[in-house]
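Note that one protein chain of the assembly has been removed; the remaining protein chains are unaltered in position.
Just so it is clear, A, B and C label the chains in written order, and each chain counts residues from 1 on its own.
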């Protein structure tokens, strides 16, 4: 889950990483008296806010008020601006880059930094990027920082600050359950101090039970996705016309792939996960129905999720939501025969083979 | 280095382990108005304070004042009481024991606990003591606490508090660089809560550079020992008449052993450590001279400490402190020949063999 | 014998009386798995299925000499249970639970590794040693038949789908391993390819991959250099939009990394044929 810039900076502040003086404005009355030139930054989860008009500068009280008024409530590339961050304007001497992320292959944190920042790290020359996998049982130790500083050829005073920031960044990565914590740009300002001019933090959403403070609404999700997620379904809207329910992320993806290869167009991704509860299955149709598909494909291979449980859930849903669209079901695995019998009794077609079911639903739906 | 009870309890409080309400009194004016029955505990580093009269109880303002007056400034088994801890009297239901210490063999922390506390753990039946080596890379994890609670057959509510205290105790052991952190007794009081009624903490003195708050004067040391230690010498007073200087703890101990086996009586242990500085050697004689020995044995096997450096130091000391007592020196190892030449020039006898030097100094000193 | 598990595998189930734990422990017993004990904080002293002793802690369970564990406790308690198993000297650690914070998985993985412990999962279907009749995990037992095809997969149900197709094609399986769908899991493809390559029971290998990360690409490079046995693959997520987590926390295309195209290309370059549909996997086998 992505944190907004201002939230990331709150975390930085808590752990002692220097950030610019600033405050959040949600309504005009939050604006504080103008004292020095400021930058007004839309709080949206989008790279390149500046180019899209999401950042304003103000050198007077009036410009500050105007800037906030223009941004608050506006939409930037479809994202509504509900908060802006008003921050002191920095005297930029140099922009650098630093991040710690998960390296999946080594199953370890990886430090990435460069003396060139302020742009996407992907666009920086490879030979100007320092990367180092951190052994999690050793943790961050100063020698890593020294190696980075040597590589980046920072002068000693800047190097010292940089090493101190690295230790705090690693602490944040671990204590806040980050997938990514990034400072870009990490600025050297006029007085020779390092300041985190922006923040990007991605928190492991599975860790939220120990980070209640981070529960924010993900703006990258549609209202229907948010609603389905809040009920525990892994649900993604797509732009086709065949509603899809399956169990297991891999099988659900494979179902979308198979539909696509057969020229079918999936309306959504809905993974029932490891449920074995008929009510959970039945209730999932609420989101399918709200997505208004032309047909519905349910693809189940029974493991944790047993086929008869699913069959009962589908039958319940058909009645409860008065489903008129054709439902094609594929059941295989644990208790599949029992499941197919239940569906037959409820007047719903089912197949043991995924391919048959996919072919059938594409045929019923027709080209559009 | 041992911490006083009140200091240990401050640490407990900081880490969230419940301790009795209380305050430290260094002079009568520190006494706070009497509110409820209290116990007045002498702050000395000694087991069995109670039996030696170091603990008083007070049920009135007058008893409190009298108790403090009696204890402050008194001596308990030779230890001066300069501080007392005034604490609420606890309603004792049960006394337990818990500690975490270093286990040298596994080079790991070891948890020791027992449902029977309030006495020295050595006197508790072995089959009533739970011990568990904690893998430092795994750290403390709840399963250890559950195993301890099962062993001790604590009821669930007490067990929950106990597990929570264990986690904090482990945190203290690590964060405060403890050799030992012990709660004895860990009390169950009237309302069913656990309270650390006493504290024993031994801090690694090599870690004090990161724990400035703990620098206390070790009451187990003599004034001369403290003075020598403050100058960087490892120095221990003994009750003989031969002053001893050697390099390396092992060799110094072996020198004492050899003197003792030859019926000589060492006056002290003085290890020069890894110095290679003549001034350091010379200055060490200050403490030998203050100890007024009948003779002096210097036993050096040159490694880090080079023999010529020591010889120069001894020559300097002889002049500086106008040493009249016989000095017997043994030099062997790096630059021993150079060293012996320097001593010869200064009119001091030296030997290449430790045994000869020991025999000579015992002979010179004579029986006492 | 199968890889990682065999007839000497003695399993303890941490959380045997929970809903998931009890259902799958029952299925495992039915498959032939030797479950020697289970733990439960509340039901110690009872017998599971009138047969398996239930005790209150893993330490106590060690009297039954387990060498493998299935962890089926709620996500916040997985790390503690896994550390308990590592500390007790268990040699194979399978975490059934979903939604384990990956920082916890990272801690578990590195501590397991230093003790030489094999870690499977979290959030995968486990391992089935078909010939040795040892199933640890949640794969439906009836889809298997003894044979020479080894399968490793990041997905659960998709694995069953493909195993089912392999079995129905008249072939059978040696060992089937679910690596887990999380960004941090205990085993990578390369770890299991090493085992499959030297396993006398295995003659052909199926890898089931999905979008996200670059472990399939690394596996392809490894196959090119080190694997003589026939390998075929299936990759899911071809139709997935970038930046969306497709159910598995690990299944996400980020900054162009982790696409199905990249993985399919890497496999093809390593001489590994990639099936278009799960059901076509058997067609690529010998």
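Criterion: a residue touches a chain if its C-beta (ideal position, glycine included) is under 8 Å from a C-beta of that chain, and two chains touch if they have at least 3 such contacts.
A quick note: this is a predicted structure, and the numbers were derived from the prediction, not measured.
Chemist: Out of B:7, B:246, B:314 or B:328, which residue would touch the omitted chain in the full complex?
Modeler: Checking the options B:7, B:246, B:314 or B:328, the one contacting the hidden chain is B:246.
Chemist: Per the definition of touch given earlier, which of C:47, C:114, C:146 or C:226 contacts the omitted chain?
Modeler: Checking the options C:47, C:114, C:146 or C:226, the one contacting the hidden chain is C:114.
Chemist: On chain A, where is the contact patch with the chain that was removed from view?
Modeler: Within chain A, the residues touching the omitted chain are 135, 137-138, 141-143, 146-147, 150.
Chemist: Touching the hidden chain in the full complex, which residues of chain B are there? Just list them.
Modeler: Residues of chain B in touch with the missing chain: 102, 104-105, 107-108, 122, 135-137, 174, 177, 179, 204-207, 209-210, 220, 234, 236, 238, 246-254, 256-261, 266, 269, 271, 273-274, 276, 300-305, 332-334, 353-355.
Throughout what follows, only the chains that are shown with their structure count from here on.
Chemist: Let me check something: if the centre of a chain is the mean of its CA atoms, which chain is farthest from chain A?
Modeler: Farthest by centroid: B.
Chemist: Where is the C-beta contact count highest, in terms of which two chains?
Modeler: Here the largest contact count links A-C.
Chemist: What whole-Å value do you get for the distance between chain A and chain C if each is reduced to the mean of its CA atoms?
Modeler: 26
Chemist: With chain centres defined as C-alpha means, what is the inter-centre distance between chain B and chain C in Å?
Modeler: From the centre of chain B to the centre of chain C is 53 Å.
Chemist: By residue number and range, which residues of chain A touch two or more other chains?
Modeler: Within chain A, the residues that touch at least two other chains are 137.
Chemist: Using the touch rule from the top of the page, what residues of chain C touch 2 or more other chains?
Modeler: Within chain C, residues 111, 114 contact more than one other chain.
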